[in-house]
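So the structure is just underneath, and the comments pick up after that.
Just one protein chain is left out here, and the rest sit where they should.
Chain naming follows the written order as A, B and C, and within any one chain the residues start at number 1.
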Amino acid sequence: MIINSRFFNRSELIGFVSLAVLLFLILPLSLDIFRLNLVAKYLTYAFVGIGLVLCWGYGGILSLGQGVFFGLGGYCMAMFLKLEASSVANTKIQSTPGIPDFMDWNQLTAVPMFWKPFYSFPLTVLAIIIVPGIFAFIIGAAMFKRRVGGVYFAIITQAIAAILTILIVGQQGYTGGINGITDLRTLYGWDIRTDHAKFILYFVEVVLLFGCIIAAQFIRLTKLGRILVAMREQEDRVRFSGYSVANFKIFAFCAAAIFAAVGGAMFTLEVGFMSPSFVGIVPSIEMVIYTAVGGRMSIFGAVYGSLLVNFAKTMLSESFPQLWLFGLGGLFIAVVLAFPSGLSGIWADYVQPRIDRLLSSRKPKAAWTESSVADGAPAE
Amino acid sequence: MFGDYSLGDLGAILAMQGFAGLILFSVYVLMALGLAIIFGQMGVINMAHGEFMILGAYVTWMTSTTVQHYAPWLFPGYFFIAMTLAFIASGSLGMLVEWAMIRHLYRRPLDTLLATWGLSLILQQAYRSVFGAREVGVELPDWMMGSWQATDSIQIPINGMFVMALTILITIAVSYVLFWSSWGKQVRAVVQNRVMAGAVGINTEKVDRYTFGLGCGIAGIAGSAFTMIGSTGPTAGQLYIVDTFLVVVFGGAASLLGTIASAFSISQTQSTLEFFMSGSMAKVITLLTIVAILMMRPQGLFALKVRK
Amino acid sequence: MLIGHQPKEFLLAVSGLTVSFDGFKAVNDLSFYVEENEIRVIIGPNGAGKTTVLDLICGKTKATEGSIQFRGKELTKLKENEIVKTGVGRKFQTPSVFEDLSVFENLEISFPRGRSVFGSLTFQRDAKVKERVEEVAEMIFLKDKLSTYADELSHGQKQWLEIGMLLIQDPDLLMLDEPVAGMSVSERAKTAELLNRIIKNRSVLVIEHDMKFVEDIAHKVTVLHQGQILSEGTMEKVKNDPKVIEVYLGH
Partner (left out) sequence: MSSNKSGVLMSDETNKGLNSPFRRKLLMGMAALPAMTMLPKASFAQAPATSAVNTTGLAVTDTEVTVGILHSVTGTMAISETGSVQAEKLAIEQINASGGVLGRKIKFIQEDGASDWPTFAEKAKKLLVNDKCAAVMGCWTSASRKAVLPVFEQYNGMLYYPTFYEGLEQSKNVIYTGQEATQQIIAGLDWVQKTKGAKTFYLLGSDYIWPRTSNKIARKHIEGHLKDSKVVGEEYFPLGSTQFNSVINKIKLTKPDVIYAIIVGGSNVAFYKQLKAAGIDLSKQTLLTISVTEDEIDGIGGENIAGAFACMKYFQSLDNPNNKAFVSAFKKMWGEKTVIGDVTQAAYLGPWLWKLTVEKAGSFDIDKVAAASPGVEFKGAPEGYVRIHENHHLWSKTRVGKAKADGQYELIYETADLVEPDPFPKGYQ
């Protein structure tokens, strides 16, 4: 019987455990807080990556606007922190004390209505989930109900990212403009800038990340996960099996948006500010790159991809700033041309069979079948 | 807002504003033509299109400095040489890219998008390494600068007229090549049925390569023309790419006429809006309108109704 | 909408159905009726509009004019998945199965439960599902291939799998587009046997070119030509209709 009722199969379990060991033990023990904070920053992109695995790898919906949701989540969190940082005592120097500094510079004399809910942390947490979720729902419903897909969807999401960037930059009295929302300090009086806080935030983030991994894995293992795969291949067949394809696409897109938003909110906490440069087209496509490098069909691949590409980016740009773009561009072409299923594909095709051959007496073929049940075959 | 101005003034402005829209229209058409060929005819999403344009701009810059240095007497006419060279340079690079990369990806349109994005990063850095991070200024011959005094109060920029004339010329040339020449028939045959086209003796690989090269070459000419109105820097290409794609998609991907119609409507909307509000808001509203219309009519303005 | 309420015995009532693509009428003022438990075969030369008729009934193509009533429900206004829920199943001409999923998963997806987003999230692979999947798999000769990925199946096996996916939906009207095309002789015989078994208790609408096969299974035959009905009746009657002979021989 092929039906695998276990939550993880063997190779996934290995992936899960080794990732947990890496993130909970190895990295915190071996890195100083500066590097650990960098890892935390990289991992915020892994949230986006996990969402992209669901929506792009499984559902075949390529969104080039994930930065929009990352940014919305990040901005929600930043608005809360900014309000807390803008107490009357901190902003005595302004003409209107008690409002964020950039509002004061733009002659606003009161906090605008849509900022008000962000005085409350519970509402903020809610907004981080709800705002991107609703936004994704509206975009998704409008497009998928009318069967806009593939390339067109990609281009339209890109345009949305461009629109939102121009809006945020243009409405600087309400959004902080191109500088973004900066100088965030405390969360309920707890200084998030200290090393100690960064250390704790790192673990909070990793726990959330594993939450997302498990949620994504859950979705993948339900029938919904299989319908996503089915939809990617034979949309009509799914439709004529009695499913509303649009609804499933909307679901995948919303889920990806919410994951991205959680990542964005964590980004704000880890880095200490949010700016429109994470909303635009370039960051959105870079997030797709991370996922593609890790393997668009693999949840763990997305995490490793985000870590590795960003790690390479930091290393390369420290030592060969000129070469970084050549490296990134080349990497991307190589992945697309030669390894469409990314690192996880290389692992499943080359490394895993060897390990299996070494470790067990089972036939390699059987092992391959099992692991590919989990990872799925690459999209053609 | 207009109460203080005389009717004559307003008329003149209206005329010039209409012309500003037409210049924007020409710019969009020039940008989008190459892309429309590559996307519409081949289904390839070339995210590096902007970089092919910038290559044309750099070629123009190099030609202008070379001519200024070695053959100053040629300077008034150098622009035509530069455009030819830009076409050849971008076109050959395009063919090289098609051979090395694109031909492996014809069945995966979304992947062409990602791979060409990688290419665009590489090209940007290459330009930066070769030409420096700073923008380069292309000096124009005197006859191309300044404006033509149509009436006392109406001035029409000469470079704008030049761009418009160029656009018309290239559009006609492209239509001829695609719709009347025998090569164009081959291209369309390949688009409609690759296997059959191959079976009747069309060298589909060659057709693909030249089609892609043609699209990129036109991008090169566009880049060359842009040196008259815009800037030439390593990352300038990225500014155009989203607009360009929207023009093509909005027009209906497979239709040249659609591309032109969409460039026209988008440019007129934007330049009209720009007159009544700030540039930023005009852009936002234009983009939003396009996205909204595309959501309602995903196939774009001009699309053939066909049985799937 | 000239027809008010159809007599009960008609499962499917197509009337005045027209669709035009840019002025070309692929189906032109077409009317026919299918009864409960009837096997109807549609034949006709290439381009007669056969596949378009199926597309129209299952909602893949929207009608320009006319009505399609299924058990008294107007189908032209419903979406594809809603049409499926009323009890219409459709098999495509080229086998469309999910190659990245196993045979079991292919069949399971078609099991008529948990078809909403949240339904599919909470869907449990319980004994009833397994039982039904295995039952159908046996019927379509794929019992021992449940764990095989669909892309490893032969062409004929994919056709069977798709038929199986329809069976598991248990539709009242089953529409098959060239179910034996591209099959070997032995597969063809097995398919005929399969069809004969599954057509019990339901109506079937089949498009087929293979006359031998048509003769074997058809209760009634409709001949389409240029989007219109040329002839309709038993196989015997149709075969002897001079108009039909002319059209077929004329080609």
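Just so we're on the same page, a residue touches a chain if its C-beta (ideal position, glycine included) is under 8 Å from a C-beta of that chain, and two chains touch if they have at least 3 such contacts.
Bear in mind that the values here come from a model prediction, so they are computed numbers and not experimental data.
*Asks:* Indicate each shown chain that the hidden chain touches within the full complex.
*Replies:* The chain that is not shown is in contact with A, B.
*Asks:* Quick one: which of A:47, A:118 or A:324 touches the chain that's been left out?
*Replies:* Per the contact definition at the top, the residue touching the missing chain is A:324.
*Asks:* Can you tell me which of B:80, B:180 or B:275 touches the chain that was removed from the display?
*Replies:* Touches the omitted chain: B:275.
*Asks:* Even though one chain is hidden, which residues of chain B still touch it in the full complex?
*Replies:* Where chain B meets the chain not shown: residues 5, 9-10, 12-13, 16-17, 19-20, 23-24, 27, 125, 128, 132-139, 145-147, 149, 155, 157-160, 226, 228-236, 239, 270-271, 274-275, 278-280, 282-283.
*Asks:* Tell me which stretches of chain A touch the chain missing from the display.
*Replies:* 31-32, 34-35, 37-38, 41, 93, 95, 101-102, 104-107, 166, 169-170, 172, 177-180, 182-185, 193, 271-273, 275, 277, 314-315, 317-322, 324-325
Convention: only the chains that are shown with their structure count from here on.
*Asks:* In terms of Cα-based centroids, which chain occupies the most central position?
*Replies:* If we average C-alpha coordinates per chain, A lands closest to the whole-structure average.
*Asks:* Measuring between Cα centroids, what's the chain most distant from chain A?
*Replies:* Result for max centroid distance from chain A is chain C.
*Asks:* Using mean C-alpha positions as chain centres, tell me how far chain B is from chain C in Å, no decimals.
*Replies:* 48
*Asks:* Where the CA atoms of chain A average out and where those of chain B average out, how many Å apart are those spots?
*Replies:* Computed value for the inter-centroid distance: 34 Å.
*Asks:* Could you check chain A for residues that touch two or more other chains and list them?
*Replies:* none
*Asks:* Chain C: which residues touch two or more other chains?
*Replies:* Where chain C meets two or more other chains at a single residue, that happens at 60.
*Asks:* What residues on chain C touch chain A, complex-wise?
*Replies:* Of all residues in chain C, those touching chain A are 58, 60, 79-81, 84-85, 89-90, 92, 96-102, 104-106, 108-110, 112, 114-117, 120-123, 125, 130, 146-147, 149, 151, 162, 165, 169.
*Asks:* Show me the residue ranges of chain A that touch chain C in the complex, using the header's touch definition.
*Replies:* 1-3, 5, 219, 222-224, 226-227, 229-230, 232-234, 236-245, 247-248, 250-251, 369, 373, 376-377, 379
*Asks:* Any idea which chain A residues touch chain B in the complex?
*Replies:* Those residues of chain A that touch chain B are 62, 64, 142-143, 146-148, 150-152, 154-156, 158-160, 162-163, 166-167, 169-170, 281-282, 285, 288-289, 292, 322-326, 328-333, 336-337, 340, 380.
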